[in-house]
Structures are given as structure tokens and as C-alpha cells.
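Take a look at chain A:
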Amino acid sequence: MAFWFFRGLGKGIVTTRYPKAIDPWTSALPTPPAFHSDRLTIALVDRLIEVCPSRALAREHNELIFDVGACSACERCVQEGAGAVEHSGVFELASTRREHLLKRVHIGRGSA
Partner candidate 1 sequence: MTDDALAAELRRRALALFGRSLHIRTVDTGSCAVCESEIRLLSAPPYDLHRLGFFFTPAPRHADLLLITGPAVRAMDTALLKTFEATPDPKAVVAVGACALGGVYEEDGFVHGAVDRVLPVDVYVPGCPPSPLALLHGLLVAVGRLEERVAALTFDLAAEVER
Partner candidate 2 sequence: MNQAITDLVLAAGAAWVLAAAVGLGAVRALWLRAAALLSGLGGACAVVGGVLLAVHGHATNVNLGSSLVGGASLRFTPLAAAFIVLLGIVAVAIALYAPRYHVPGRGTAVYLAVYNLALVASAIVLAAGSVVTFLVAWESMALFSYLVILRHQEREEVARGAFLFLALSEIGFALIVAAFAILATQTHTLDLATIAARAGHIGSGWRTAAFLLALTGFGFKAGVVPFHIWLPAAHPVAPADGSAFLSGLVIKLGVYGIALFSVTLLRGGPAWWGLVMMGLGALSAVLGILYALMERDLKRFLAYSSIENIGIVLVALGASLTFAAYHQRAIATFLLITALYHVVNHGVYKTLLFLEAGVIEHATGTRDLDRLGGLIRLLPRTSVISLIGTLGIAALPPLNGFVTEWMLFQGLFQGFRIPNHTVGILIVVAGAVIALTAGLALSAFARAYGIPFLGRPRSEGAARARERGQPIAGPALLAVTCVFLGVGAPLVLTVLARAARAVTGVNIHAELLVPKLTVIPAHTNFSGFSPTYLAVFIVVVAAVPILIYLAGRPRAASRKVPVWDGGILAFEARMQYTATTFANPVRVTFDPLYRPAIELQRASDEPAGRSGPVHYDARVTPIFERFLYRPVVRFVELLARAARPIQSGDVNLYLLYVLVVVIVAFAIYAK
């Protein structure tokens, strides 16, 4: 019998966890944007809201409300944002509650 069979039985391991390491090509996957809150302005944010085709962005006073769930990773906001918006590279976005996907970003320099 193979050695790994008994090791697996002993440790109760059925298979490797998902995945053992992150592959480098995953950085090219389409992902939602991340924001530099210090570089955001209200005018820019309103422009980004207009540009987003998926209604993932909204503004409440001086807070940008970003719906990660609604984002279709089209990166129009990254192009319009000119340095304030970046490709985030995060793709493991599963969530058990819808509220966890609503992110609030302060517009302009301010407390975190």
C-alpha cells in the first residue's frame, strides 16, 4: 500500500485543499476595482457613477458606495478614474450575506 494512503487515512485528508497556491496567471483575471480614497473627488465619483453600466457605484454625501456583487469588471471606471481606480486582483469574492458586498469608500483624504 502506498505511504500517502495511510497518511491520508491517519490525518483524515481526502484531497488537497483548494488551491494550494495562487497561480500567477490569476492576476490577469477580470476583477472588481479598488479605489484610492485620497485621490477621489466628488466630481470624479459622479463621473464614475455615470460611466458604470452595471449600477455598482453610488454616492451618499461624501461616501462612495461600491456594490461588489453588481460589478461586472468591465474596468470603465479604471479608465475614467485616471489613477484613482485600480484593478484589485481579488477574485475570491463569495459571501454569505449581501451586505458584506456593499463597500463604503470615503471620498477624499479622510479617516479610514
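Selection criteria: all candidates are chains of the complex that A comes from, given by their letters.
Throughout what follows, a residue touches a chain if its C-beta (ideal position, glycine included) is under 8 Å from a C-beta of that chain, and two chains touch if they have at least 3 such contacts; residues count from 1.
Note that the structure is predicted; figures quoted are calculated from it, not measured.
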**Candidate touching chain A in this complex, from 1 or 2** = 1
**Complete:** As the complex stands, chain A meets candidate 1 at residues 14-19, 26, 29-30, 32-39, 53-56, 66-74, 86, 88, 90-98, 100-101, 103, 105-106, 112
